[in-house]
Structures are given as C-alpha cells and as structure tokens.
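One protein chain omitted, others in place.
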Amino acid sequence: MRIDGKGRIDRTRPVTFTFDGRAYAGYKGDTLASALIANDVRVVGRSFKYHRPRGILTAGSEEPNALVEIVGPANQTPNTRATVQELFEGLEARSQNRWPSLRFDALEVNDLAAPFLSAGFYYKTFMWPRRFWEGVYEPLIRRAAGLGSLSGRHDAGVYEKAWAHCDLLVIGAGPAGLMAALTAARVGADVILADESSEPGGRLLSDAAEIGDQPAADWVATVLAELASLPNLRLMTRTTVTGAYDDGTFGALERVGLHRRPRPNLPRECFWRIVAKRSVLTAGALERHIAFEDNDRPGVMLASALPAYMNRYGVVPGQRVTLFGNNDGLRGVARSLMAAGVTVAAIIDPREDAPEEPGVTVHKGAQVVRARGRMGLREITVRSGGREFRLETDCLGVSGGWNPTLHLTCHLNGRPRWSDELAAFVPVEGAVPGMLVAGAANGTFSNHGCLAAGAEAARASLAALGRVAGAVDLPQAEDAPYRIAPLWAVPGKGRAWLDFANDVTVKDVGLAAQEGFRSVEHMKRYTTQGMAPDQGKTSNVAALAVLADATGQAIAQTGTTTFRPPYTPVSIAAMGAGGRGEGFAPQRFLTSDQASRDRGAPMIEAGLWYRPGYFPKPGETTWREACDREVRMVRTAVGVTDVSTLGKIDIQGPDAGRFLDFVYTNMFSTLPVGKVRYGLMLREDGHVLDDGTCARLGPDHWLMTTTTAAAGLVMRHLDFVHQAFCAAWQVRFVSVTESWAQFAVAGPLARDLVASALGHAPDLPFMGCVPVTVQGVAGRLFRISFSGEEGYELAVPTRYGEALFRDLTARAETMGGGLYGMEALNVLRIEKGFITHAEIHGRTTAFDIGMEKMISGKKDCIGKAAAARPGLLGAAREQMVGLVPLTDTVLTAGAHLFAQGVELTRDHAAGYVTSVGYSPTLHSHLALGFLQNGRARHGETVRLVDRLRGVDVLCRVSDPVFHDPKGEKLRA
Amino acid sequence: MRLTCPLCGPRDRREFYYSGAAVALDRPGAEAPPEAWDDHLHNRDNPAGVTQDLWYHEQGCCSWLKVTRNTVTHEILAVETVGGDSTAGGVA
Partner (left out) sequence: MPDLIAKPALGLPPLTHAGTTLAEAALPQITAIAPFPGQSAAVGTALGLTFPAPNCVTEAGEARLVWAGRDLAFLLGKAAPEGLPAAVTDQSDGWVALTLSGPQAVQVLARLVPLDLRDMPRGQAARTALNHLPLVLIAEGEGAFTLLTFRSMARTAWHEIGEAMEKLAARAALTP
C-alpha cells in the first residue's frame, strides 16, 4: 500500500511493469519489491524445497525469499533479488520455483511430505540401490532442484571489467562511510566510496533520524554535495564490494544497466578490481529473524524493512502492523510507523524488563509462537505469562538483533569474535591487512557512534599512509545504547524456519546435532543452512545458536562458518566480461591471412595464430583431396606456405655462441657464419623442450627459430637460463617473430621459384643462409626444409609480407605449383619422420626420438646430466618408430600399440601413436608413434588399437623416415 | 595478489608467470652425483610459512624474480631480481 508524503520515489514519473504477466504501476525510484508492496502483492515466490508461498522479508540484498527472474529481450536472469532490482519502464519479472503458477504449485505437496524431507533426506534416500543413481535418482533430483531457470540461449548482454586504484576504499555509504569518505577526501586523499544502493546514505535514508538539527536525509544530501565537489573522491553507487583479496585488491560488482531498459553497448554490469592502499569497511549491519512456528508466512518481515520501505519508497506492507523483537530498536520502528499514520497493534518483547512505548501496547515477557495465513499473514498467536492469545495482524516486523556485516573481514581467513554484549559476531582487528572496520559493521550501532568511528577510521588510515587528516566536526546524532536479550527460536512443536532460502528449520539443525553433525561446518553441509544465494545472511547466526543449544556448547565455542567471496552473487558473465567470441583470446593473423581466405582456405587455430588448413580447388569435395594434391605438388613441382608463426629470436654478443652451447644439446659456437644448424633443447630434467634451426648471421649474431607452439616457452626458458646462470655474459636476445614474414618454398622447382623471385639463382648450399634483396627489399634466405624436398625459406620485414606472399603464389602457379596448407605440411613432415610437439610432448627424451647422439660430450648443457640418468635410456623406453598399416585403414593419433596376441589391457600396452596421415607419395596411411624398444623392432608387426574410435589394425613397424631416407633430395 | 617488481613497481599477479621453488637456481655442477640432481629437480619442501619461489614478469620487464613469501599469511616479504642488479639502470 502506498502512503502519501513519504518516500524518495519520483511521483511525477510513473513506471509500468509486469509480474507473472500481470501489469502493475510503480514510480521511478521504486525497487521491484517496493512496487509489489505498493500493489499489495504478498506472495512473490515459492521456497526451494517445500514450495511454500513466500513474501518479501527484507529491503536489501540479503533477501532470501523474493528471488525472481528478470526477462529481457536478450537475457533471462534468474535469482534476481526483487529488493535490489530497481523498477524501469517495461520491466518484466517472473516468480520462480513454482509450476504451473505462483498461487497453485504442484510441488507444494512437498510441504505435506515434510516429515520425510528432513535434513539429510537426499543423503539417506538416494543412496540405494546403487544402480538407481544414474537412471532414476539423478534425473529426478535434477528436475526438482535448482532455483530459477535459464533461457538456454547465449547471454547476448554486454558486460564490462575495469580496474580502479585509490588511496582509500570506503565500503558502504551509511553514516560511518560518509564520514570516513568526507574526512579523507577533504585533505585530498584519493578516495573511492562504494555503496550497494542506488542512493548513498544507508540507514540514514531508511530511519527517520535526525543529524544535527536536520532530517538525516538532508544531512546526507549536504555531505554528498560536498563530496561531489571534490575531484579526488569517486562515488560508486550500485556497487557492491564482493570480495577482499591479497595485497589490497578488492572485487566489486556495479549494476550499470540492470535498472534501465537495455540499450546498445551499455553494460549490464561492470566487475571492478579495485586496488586500494587502505580500506575502511563501513558496510553496516543486517537484522536477523527469530524462529517460531510458520514464521515464514508472507507478511512476516524483518522489522527494519518496514521503515525502510516507508521512508525510501512510501509503501507499507500492511494496515495493522505488529512488532516482535528482543531489542530496543523496535521502538523507533513503531514511532516511525505511527507518525505516518500506520496502526501498530502491539509490540511483543520477550524481555520482562522491556521498556514501555507511548501509544502502543507492549507485551513484556511475551513471544510470538505461531503465524497463520498461508498466502498472507492473518493472525499471530502470542504466549505471555503462561497463556496464549491470538492477535489479528497482516504484517509482523521481527527483530532478533543485528549482525555486523563483517563478511569481507573473513575473506582472508579472519575469524570473527563472539560478543555476548551484542549477541553477535564482531570482526577482529587486522583480519584484512590495511582494513579498518567502523560503525555498525564493527558493532557500533548508534548514529553518533557511527559518525565518530567513520571519521576516526579515516584519520587512522591516512596516518598509516603518512597523511594527516584535519578534524571534522561531528554533528549531533542519536547515541542510544544497544540493549538486547538473545532469543533465537521460540520453543514449540511446529516447524520454525531458520534459512528461508534453503528451507532449513530449527528441527533440521537439532536433527543434524542428534545425528552427530555437531561441528558448525558439518551442520551447514548436512542441512544446507546458509548455502542458498543469500548465503544465510539473515539466518546463519540463529542457526548456529540453535546448534550451540542442541550440543550444549556456548556460541563462542560453536564458532561460525567461514564467509568467502563473493558477498553477494556475481554473474559469471560479469567476471568474464569481454571474454567471449573475439574477446576469448588474442587472435594472431599472418600477413598472408587475407590472401589465404580469398582462396577459400579454412583457418586452423595454432595456438593464437590462424593458419590455412588447405587451399581447395574447384571440384574438390573433401579436405583430403586438397591435401593429397598439395603434397603431390610439393613432391613433384613447388609449394609455398607461410611459416612466419615459428618463433624467431635474435641473439647477439660476444658470448652468444657460448650461450647457445649451453641451451642447445649440440655445439653451435663452431658453426661458420652463413650456416644453419638444427638444434635440440632440453629441459633441465632431461626431456625435450623444443627443436628448431639456428643460423649464424655474423660473428656475434645468431637467429634462433623455435616451433610455433613453444615460442613463448623458449623465450621464458632462455630468460631464465640467462638471468639465473649467466647474467654477466656479453649476450642479449630479443624476439623478432613479429618483425619478419617468412615463407617456405619447397619442391624440385624450389630453386627456380626463388631464382625467379630474387632475379638470380640462389646458389646456396643445404643449411646455408644469406642476406638477399627481394624486389628492392632487404631480406634473408635460408636453405632449410621441413618437407624433405629441396627447400628455402625467404624472409622479409613484416610490412612486405602480404606482397611477397602474393608474388610467390603467382610465380609458383605459373610453374605448376602453388600454395599448401597445414594439412599438407603435416603429411610432408610425417613422410619424412620430422617431429613436432605431437612427438616432443613433454615426456620424451632425446634418446626416445633417436637424437641422443646430439647431446655433445664436449660441453655441459641444460638437461645433459638428467638425460643420462637411469630410466631415461635403454630398451624399456618407448622409442619413436614409423607405423604402416597392413590393410588400408585410417589410423588415429592417440591409439595404443600392443604386441600381437596379448590381451588388450593397460599393462600390456607397449606404446602409442602421436601423428597420422595419408601419404599420397607412398599411397598408404602412415603414423609416427612410440614403441617400447622400437628401434630394435623395425619389421615387426604390432597391433594398433583405438577403442574410442573403433580402430584395430595390424601395422608394420618401420624407421620413422618413410621418404628419401638418405636425404638426397634435401641436398640436391 | 600483487608483487612489487624491483624494476616495474607494484603489479597485479596477472602479469606474472609462476614457476615453483627457487631451488631451481642452485644448479648442481656437471659432475654432481645423481642424488644432487635428483634433489635439485624433483624434491621440494611444502612449508607452512616462509617459502621462496620464482616468478617471471612475463607481461612486464621479463625479469625472473625470487619471491620470499609466507604461505600462511600470504605476506610478501621480499622480491629480488634473479640476475642480480646487472640491469641497465639509467636515470629518470
């Protein structure tokens, strides 16, 4: 019900929205919850387990009941708290966890079956028989479980991630936070003030208090005006600080567009990573409930929510309000409501010495024992002095006391301390380095106390940064002591709720204790207390108090469960903002990219690079046809392919040769200028790290190439070896991968093509390198081959890459050659027995790939000692071999090798397949693989088995070099 | 988590690559017995408390850093460059 003259909503801006398909009206400034209250909607959802009708409990992000789905054109967001969701024109909200409708929910039958659904029900029921698990239980549970639903489509919304840095982060803009921010910002500190709400002020906007001689809201406005004038203060509204991490890093979630109609490019949310030198936690406190029979009926709310709804939104959720609580705070609530003309029927206070309140009947030493009204509260039963009576009421405000919002102080493993005086956990000092806690978050509940503590925390924080904050005049404010007598659960037989979101009752906690789950952490998991989206913000402390009672321990000994990030739910979409589609990973494009795509080449991802798979010709219907043609083309004419993705590292200095000798197994310092050598690099543990060629460009100048896959790894390795073991050497190296476009030209006509491109014959011996001028551009020519044919690699500065690629392509095509892609490149190297990281996958040694002779005996190198260790050499090792199927069968990488006749069990496996392809040269499928004692088994027949893909074929073991084993073509 | 690179200054952990215990710096001589290599390569302590490990400032200056930190409190006690101060430090 809306009441006149109250609230901070804009009554000149009406807003229409729908809830469960029905249209309603509210105002700009309303939350969905306040607008539903204004429209007298009482039931807003169904509970998780028993499907009980539920109403709004709170006015904040701690809400356990009012979780709804927000449906937008591109999104469907479940579990949105109606108490946080701001109203906008056209907002479409749906209740959850009900079928077919909110009023009639078929699964409400669970509520009747409640005696069978107690704590641990799932653990006890769905265990046996075992074979039922997959077929029966899991589908059953899946259908009933879960809260809310997803659209099943991609979330097309826009999300954002950002960094922020500051001297002081103030978390929460209530009285303490505003004062802290003001104190620090006035002296020029770089301050971020983050507040969860749409409007800063915290409870100063909710309570009808006074600060100085003005209404608290006016004081807030004055402070905000001053803060807005300070450029060194950043106010972040609608921003919840969700996590505290090491070294002053915080996570925070900003609601950027969730309170508006969607518009292009506007982020829905922004996930902030805030780096703060110091922080002040002024997040306030959360009120808690009291358990009694059917205390979850719609209309039973937290008492503090009533003035919040009235003063912020101008709504009251009932016409005849009753208050029930164990602390003095209810008096203010009563006064506030009565001043606005709301009838307060009674205050029920369990304390015998409870204070009177003018104008209201106070039942002292009394308790609410029962609530009635399934779809909305109608009456309560009160027990007082041994007798029970009924009281008609449509709204009951309950206060079981206040819990400081100390969650962030636990994120780095801080354990809060129990305060008997406050009947609450309070934060311990120093739980988060650099963080001070002030105000209600620290158990200081009066406005005066909060203002003073906020100012003091800012002063202390600045002092730690070596800055002095001036004195800030504290305005006059209420300074009443906080008096409370603990009451967690009213004794009774019926079900009394603790955790509304997960349907945990007092009985469930008692049962957990009785069944031996006496530790608070065990109780939590057994009952699921506090494990719903609200994380038990309004219920955890009561639950562990009930547990303490059941186990006969004090609450301080029982302890509390650990709060972990995030404080409130954070969407994965926000944390992963931008990381979808093109933003998933950087994309690296070759200079030949467009030219390759123009020819219809499908692109293959090779690490971050995009490389052409093959170049289809008209009439070719499969990739194999194109691949076979490209292989034959290279073997009979000439092929061109872009090899710029290989890592290139420029190494210079008088000690460069010495350095290469140390990182490669073989000797490089002796290599003449103008020559290229194949090199093998080991890890220190004796396994192969990478391989590639290294050219000596000058006396003190070398160019190392790495595989595409290991370019970054090798650079990191070289940096390590250099910095750790020979930092004083006269050697420097830098990656030039990006600086050069490099193209392989291979085949019997390779020399002719290079001659045509250069304008003269290359006249370069195998494994030679020479500077060249390519059509006016200074480049480099290497005579190296990864195909087994006569091969050259021609390199030019990257800016000329595309032009040279198109030029070489055109020239090749006039010679009966052309482009070849990754598929053909792979077949060519398999035919030749050349390795890639499919073979040097991290568990193979130089011995395994038949290169142990490349470990020079004349010098030390990284990995040399370990490569010689027992177990890395000998017949028991799986050694690289070639495999040729005896029948025409497609082979698969990952298949296992077995001796003929053995049982196909793991302990009989004798090796595995690493690379496969069809060789149009040898008219056979081929594979490379590793086989125990393989080099001694050439000519043997083994069984190749891949049970996943249904391959089982006999293969002849061979030398891994299938094509031109003597290398005559290379050296031609 | 943040590390203060001696060259670059305080940086978020996302800029760094983690690479295990600083034991990797103490390379046995070429003639060291297999046991020494075994220790060097494979045996690691897992202390609850102060430990030293190696981080590479990959998205930064490319220095290898020896970080002394407490695994219990998460306190960073020291960050040193592995190659000593050979770096070409000029003036601002």
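All chains are identified by letter, namely A and B, in their written order; residue positions are counted from 1 within each chain.
Going forward, a residue touches a chain if its C-beta (ideal position, glycine included) is under 8 Å from a C-beta of that chain, and two chains touch if they have at least 3 such contacts.
Note that the coordinates shown come from a computational prediction; the quantities given were computed from them, not determined experimentally.
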Touching partners, among the displayed chains, of the absent chain: A, B
Candidate in contact with the missing chain, chosen from A:D4, A:D473 or A:E582: A:E582
Which of A:A35, A:A371, A:V796 or A:L926 contacts the chain that the document leaves out: A:V796
Touching the absent chain when the full complex is considered, from A:L590, A:C627 or A:L671: A:L590
Residue among A:E738, A:D763, A:D888 or A:D952 that touches the chain left out of view: A:E738
Missing-partner contacts on chain B, residue numbers: 7-9, 11-12, 14-15, 59-63, 81, 83, 86-92
Interface with the unshown chain - residue positions in chain A: 158, 160-165, 256, 260, 263-267, 273, 275, 578, 582-583, 585-591, 608-609, 650-653, 723, 727-740, 774-777, 796-804, 807
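In the analysis below, only the chains that are shown with their structure count from here on.
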Geometric centre distance via CA averages, chain B-chain A, whole Å: 27
List of chain A residues in touch with chain B within their complex: 245-249, 273, 275, 412, 433, 684-685, 715-716, 719-720, 722-725, 727-728, 860, 864-866, 869-870
Interfacial residue positions of chain B with respect to chain A in the complex: 1-2, 12, 17, 19, 24-25, 27-28, 30, 32, 34, 37, 40-42, 54, 56, 58, 62-64, 74-76, 81-84, 86
